[in-house]
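Below you'll find the structure, written out as structure tokens, and then a few comments.
In this view, the complex is presented without one of its protein chains, the others remaining in place.
Chain naming follows the written order as A and B, and within any one chain the residues start at number 1.
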Amino acid sequence: MTTNTEKEVLLQLKDYSITFKTPEGDVKAVSNMNLTVRRGERIAIVGESGSGKSQTFLGIMGLLAKNGQTSGQALLEGRDVLALKPRELDKVRGKDMAMVFQDPMTALNPSLKISRQLTEQLEIHRGFTAKAASVEALDMLKRVGIPDPERRFNLYPHELSGGMRQRIVIAMALLTKPKLLIADEPTTALDVTIQAQILDLFNDLTAEMNTALLMITHDLGVVAGLADRVAVMYAGRIVEEAPVDELFENPAHPYTAALHAAIPRPDQDVDDLVVIPGRPPNLQHLPKGCNFSPRCPKVQDGCIDRPPQLETLAPQHCAACFHPFPRREELLTHA
Amino acid sequence: MILNPAKRELLAAELLEAEGLSPEGRSLTKDAMRRLCRNKAAVVSMVVLTLLILAAFLGPYFIPHNYEDPDWAAFRSPPSWEDGHYFGTDPNGRDLLARVLYGTRVSLAVAFVATLVSVVIGVLYGAISGYFGGRLDSIMMRFVDIMYALPYILFVILLMVIFGRNVYLLFAAIGALEWLTMARIVRGQTLSLKHREFVEAARASGQKPLKIITKHIIPNLVGPVVIFAALTVPEIIATESFLSYLGFGVQEPLTSLGTLISEGTNAMENMPWLLIFPATFLVALLLSLLFIGDGLRDAFDPKDR
Partner (left out) sequence: MPNQQTSSAPTLLKVENLTTQFEIQAKSFFKKPTMLTAVNDVSFELKEGRTLGIVGESGCGKSTLGRSILQLIRAQKGRVVWQGKNLLDLTEEQIRAARRDMQIIFQDPIASLDPRMTVGDIIAEPLTVFEPKLSRAQRLERVRDIMAAVGLVPEMINRYPHEFSGGQAQRIGIARAVITRPKLIVCDEPVSALDVSIQGQVITLLRNLRKEFGLTLIFISHDLSVVRLISDDVLVLYLGKVVEAGDCATVFDHPAHPYTQALFSAAPIPDPKLARQRSRIRLQGDPPSPMNPPPGCVFSPRCWKATDICRTKMPPTELVREGQSAACYHMDRPPEA
């Protein structure tokens, strides 16, 4: 099995930040982020509200709100997509990078048949003729597991269920054979059994097409089932990054450990749930020093002086904390 | 040194304070008023309206002449500074300025009273009809539909003919017709409100239906009702002016802006001031109310939250 360092680098975020200008002042949604995504890799970005997980990638795709400003670099195969003009970005977006959202209706036009929406992608980005596009689109519908695709090809989005719509959006995203697929909470609004189907779909298709997958989620269960590597975000920064097995076995950052211990499981009885006190960070009023300090069970005096930087704790495992958990320490569960 | 939980709580509390949360709650109405004050057109209009109201109700005490006594020395005279007839006089020698101010007073009174009547009746009627639904709603709304179908002007004229030209009747007639639209709007809003979760929560708390209407539904109608009322006032003034113009409005010697405009139109060629001044006042009144109404609608827009 090829190790990570042997695979080619696809996307590199260097010192990447996003600032929103509001009447109450500047809000830094993402601060100095560094991330490397390799070809064919599956990375999960975990975080809650205010973590900046969605904004990071909306920024790369050029989909930020008007008052948002990016800085730093986002190199897609060496080319800085942040520096591209809108016209050039249009060519990249949808073709080399595609994004799937939580609500499929953000990508689907309710007044167009899905056949048209699918073939449009192919005609624009890959220069297909209408006829060839239809054939390819129908084929993709089959691959995403839509039953009776010929009939459904001519339907409107509202005639299909939520799960179906999400599959179509995935089909649209993959039709252009992108190198990177970004999925922002794609299954959060779906039922459990449908979620499992869609996650399987992501798994199978990205492996088949060697597309790198960036899955943004708050659900550690989804992460465990899908990711190779995980980056945990809090208040606009990556606080921990590690291969998936390592992250679950040896969470170093107190936030990661707390998240782990705070979620119930369907397969085990949990006697005492760890409660993370306080609330998700308000980006307009961040504490001095470490962003997690108000809620951290291990907070000490030094934590509120200056923000911690990402430090390597083990091969490919880094965390931004002055007092990370040592490896294999049992987290005492106490509600 | 590990921070003890007390110190960590202090940190959290400091953060809360830094967010600037004050003990007094920020109600939605206060938010809306703040937004309204940022709207320049609305603020200017509120100033203009205030001036007009002050002029109409206090002005007559400060000007040299009154509205009904003819000035034997100055018939049909154009506006002049020396004899105190700042707006000139009409064919009967009465001071136009005083008459315009009085006319504005009557127009405003009619409009506000009629609006109040229409709001009270319309809101109660629409809320009850919308909340209870079913057959009651059908009957109540059919009644409204029938009333709508009646030819409005003929109806008013009929009332005038039967009961004579009485200012109070004018209020009643106009109010009696404006409540219909208010009722429809309120019913529509109620229909959507009654399915909201907080209304269901009130039912789950055992609250009686009439109490739900008064405590939950009507307060949440404030936005649309205020906006509609603010936009109805100019419509009522215009209607009253129209009726008075036709000769169905207030009786002599009382006057309204409509009556004045009517007289002014007749004498337009010889005595243009008789038309210009009342018309300017009417336009100023209507425009300021319209801008305020528009501003209110923007201010109450929930999307801004």
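The working rule: contacts are C-beta pairs under 8 Å (C-beta built on N, C-alpha and C of every residue); 3 or more make two chains touch, one makes a residue touch a chain.
Since we're looking at a predicted model, the values are computed, not measured.
Note that the absent chain touches A, B when the full complex is taken as a whole. For the options B:53, B:141, B:191 or B:222, the residue in contact with the chain missing from this view is B:222.
Among A:7, A:95, A:279 or A:323, the one in contact with the hidden chain is A:279. Contact residues of subunit A toward the unshown chain are 48-49, 147, 161, 163-164, 191-197, 199-200, 218-225, 227, 244-245, 248, 258-260, 262-267, 269-271, 273-277, 279-280, 295, 335. On the side of subunit B, touch with the chain left out of the figure occurs at residues 21, 23-29, 196-198, 200-208, 215-216, 219-220, 222, 305.
Note that only the chains that are shown with their structure count from here on.
Centre-to-centre separation between subunit A and subunit B, using Cα means, comes to 53 Å.
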